[in-house]
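Heads up, the thing below is written out as structure tokens.
A single protein chain has been omitted; all remaining protein chains appear in their positions.
Let's turn to subunit A:
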């Protein structure tokens, strides 16, 4: 067994550059012509109305989009200047470097809390058999879950509360030591207190990771994001487009585009 890459606090966060990206399902573009630079050690929020392609764009950033039947991509996503859609790029390696947390907490139902945290390392064959409690503790500590579950490591992952399950999923994503963490509306199924816990967590992990978060909650974008990108579609059924991107404060105080202002002030969406 190769020696595991231990989760470290010195992992170099990567940058992402989206260049002229169009993502389609069965030939119908869901989001089109996106150019976006995602800076390391920052939180970038993608906001916009339903159907504007925020989630699709996010799923293009780690190649997960292409695992859906009928999905296709044109343009490129540069992960530290290497196109993840190049012919010779290895999708499994990309997904190890760009982790993801989903809308619904998805603990693996047949696994314990500890096995859930270590799942990516075990199944990715980056770790031999063994308890590896130290790695599990590090990841759970980063996700702020360690004090709550340290006596329940052997309990099924599904036995935790919703908010705990979501932090378990964050711990699981961090355990494989990604450079970038994508979050697809990670709080939309959680209560306000769990939401605040996770927002605190996002502010903490951006010290060491690059974070991209999709949210339909503008207050959340304002609370956690350094940079905000606004997407919308000209009409229902047409692909979403990137309208405006900039520092979060400026986007919310003095948007340059009329549609951005309309959305932020609640006139559309």
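Methods note: a residue touches a chain if its C-beta (ideal position, glycine included) is under 8 Å from a C-beta of that chain, and two chains touch if they have at least 3 such contacts; residues count from 1.
Just so it is clear, contacts and distances are computed from a predicted model.
Student: Look at the options "Threonine/serine exporter", "Sodium:solute symporter", "Phosphate transport system permease protein PstA" or "Carbon monoxide dehydrogenase large chain" and return the one that UniProt uses as the protein name of the missing chain.
Tutor: When "Threonine/serine exporter", "Sodium:solute symporter", "Phosphate transport system permease protein PstA" or "Carbon monoxide dehydrogenase large chain" are compared with UniProt, the left-out chain turns out to be "Phosphate transport system permease protein PstA".
Student: Return the single residue from A:169, A:190, A:205 or A:264 that touches the missing chain.
Tutor: Among A:169, A:190, A:205 or A:264, only A:169 touches the chain that is not shown.
Student: For the chain left out of this view, which of A:18, A:46 or A:64 touches it?
Tutor: Spelled out, the listed residue whose C-beta touches the missing chain is A:64.
Student: Across the whole complex, list the residues on subunit A that are touched by the chain not included here.
Tutor: On the subunit A side, contact with the omitted chain comes from 62, 64, 67, 69, 92-97, 99-100, 102, 104, 106, 108-112, 115, 119-120, 122-125, 154-156, 169, 172-173, 176.
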